[in-house]
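All protein chains but one are shown at their positions in the complex.
Which chain is which? They are A, B and C, in the order written, and residues in each are numbered from 1.
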Amino acid sequence: MPQDPVRSTTEIEVRYAETDQMGIVHHANYLVWFELARTRLCTLSGFHYHQIEDLGYHLMVTSCQVGYRRAARYGDTLSIDAWLAELASRRLRFAYEVRRGEELLATGITEHVWVEAETGRLCRTPEPLREPFRRLAAPSMGADS
Amino acid sequence: MPQDPVRSTTEIEVRYAETDQMGIVHHANYLVWFELARTRLCTLSGFHYHQIEDLGYHLMVTSCQVGYRRAARYGDTLSIDAWLAELASRRLRFAYEVRRGEELLATGITEHVWVEAETGRLCRTPEPLREPFRRLAAPSMGADS
Amino acid sequence: MPQDPVRSTTEIEVRYAETDQMGIVHHANYLVWFELARTRLCTLSGFHYHQIEDLGYHLMVTSCQVGYRRAARYGDTLSIDAWLAELASRRLRFAYEVRRGEELLATGITEHVWVEAETGRLCRTPEPLREPFRRLAAPSMGADS
Partner (left out) sequence: MPQDPVRSTTEIEVRYAETDQMGIVHHANYLVWFELARTRLCTLSGFHYHQIEDLGYHLMVTSCQVGYRRAARYGDTLSIDAWLAELASRRLRFAYEVRRGEELLATGITEHVWVEAETGRLCRTPEPLREPFRRLAAPSMGADS
């Protein structure tokens, strides 16, 4: 039975600069928070994302979606959940949830491809990252193998 | 026969601060560019968006999607097209295309609802904006009426 | 003998979006970090900065200075120290230090005036904040009085 993917939870404090004159957090900042949460999740694979870049690869964003349900505000402490929703040989999909306490404020998805930093060419999951990322996507299978 | 919606084109010069260490524009900035293009489009309705806020309303973002095809880079001059893709009584959908010359770099969609600034409550298109926004969505119908 | 002002220490994790194509943190982000550290410091006075705004006042920035000694990088965890370096009846000066472990990366100063949110007019330190801010500036004097 496939297990749920590994979830990372990242706590952030809303920054004043993240608000706009509507008095709420500007919607573009959620993508920045997702990225912070993705960094945290990658770390759970055993590689900090900057180490992945040191291996010579980028996880380039090819698409994103955000659904905003309730506004985040200055003074809020939020938690961002991230998990690897889909892992194919050449592309990944991460999913996100932003909460203030129990309240769900936003959800999101980002899709990525692997790119060789030097050439800019698309590539498969770099070999040293295959097993670690597989374990993020399906922890039990990682445990079995 | 319905006409195409009005398109605004906004030219922007990529800012150094918009790049990240991958050497390309960070993906969150496209949402900021879309907003600039949306401001320009609103102006074509006869109202600058800050005048809409002066009337006591916000166009709150409820969702966004971006598809990234090719990276934008520092040194690039880009053009952002925006148009009102769908206009209902309580919600709007804008669409966007980012180009470097003829080359399509990204596409996007943002969805919005009208909110009364004072109460934070959802509302219908404010009366003074109905006709102007209808003309953005379908210029010929505006011309006929 | 005057005591040192109260110091707040805020830990931050560098965000990918904060880097630029030079491969280091873009210099404008330090002002955003300072603000986060200032928020933390205000909280030590007993008021979260959003509560200060709820009282009807803003601490508007009138000047800033940053000295950059060493670059911060993605993957770094930094600590930002902030303290109230000067407190006059109508203006304040905060000072900041950014460190990676023991290493001093940057120093900064921001100057502020009190503004009535409603009218936009300059004003003296709002009465409910006088004693709390005095204690931030000189903890021992606050204790004596």
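Following the convention adopted for this analysis, a contact is a pair of C-beta atoms (placed from the backbone, for glycine too) under 8 Å apart; a residue touches a chain by one contact, two chains touch by 3 or more.
This is a predicted model, so every value here is computed, not measured.
Novice: Quick one: jot down which shown chains the absent chain touches.
Specialist: A, B, C
Novice: Among C:58, C:100 or C:134, which residue is in contact with the omitted chain in the full complex?
Specialist: C:58
Novice: Check each of C:31, C:44 or C:87 against the chain that is not shown and name the one that touches it.
Specialist: Touching the chain that is not displayed is residue C:31.
Novice: If I consider the whole complex, including the chain that's not displayed, which of B:6, B:36, B:87 or B:123 touches that chain?
Specialist: B:36
Novice: So which bits of chain A touch the chain we can't see?
Specialist: 16-17, 19-24, 26, 28, 74
Novice: Could you list which residues of chain B touch the chain missing from the display?
Specialist: 13, 15-17, 31-32, 35-36, 39, 48-50, 73-75
Novice: In the complete complex, which positions of chain C touch the hidden chain?
Specialist: 21-22, 27-29, 31-32, 35, 53, 58, 60-68, 71, 117
Going forward, only the chains that are shown with their structure count from here on.
Novice: Measuring between Cα centroids, what's the chain most distant from chain B?
Specialist: The chain farthest from chain B, judged by C-alpha centres, is C.
Novice: Just by CA atoms, which chain is the most central one?
Specialist: A
Novice: Angle of the rotation mapping chain A onto its copy chain B, from a C-alpha fit, rounded to a multiple of 5 degrees, please.
Specialist: Superposing chain A on chain B takes a rotation of 180 degrees, nearest 5.
Novice: Where the CA atoms of chain B average out and where those of chain C average out, how many Å apart are those spots?
Specialist: So the centre of chain B lies 35 Å away from the centre of chain C.
Novice: Counting only residues that touch at least two other chains, what does the list for chain C look like?
Specialist: Correct list: 16-17, 74.
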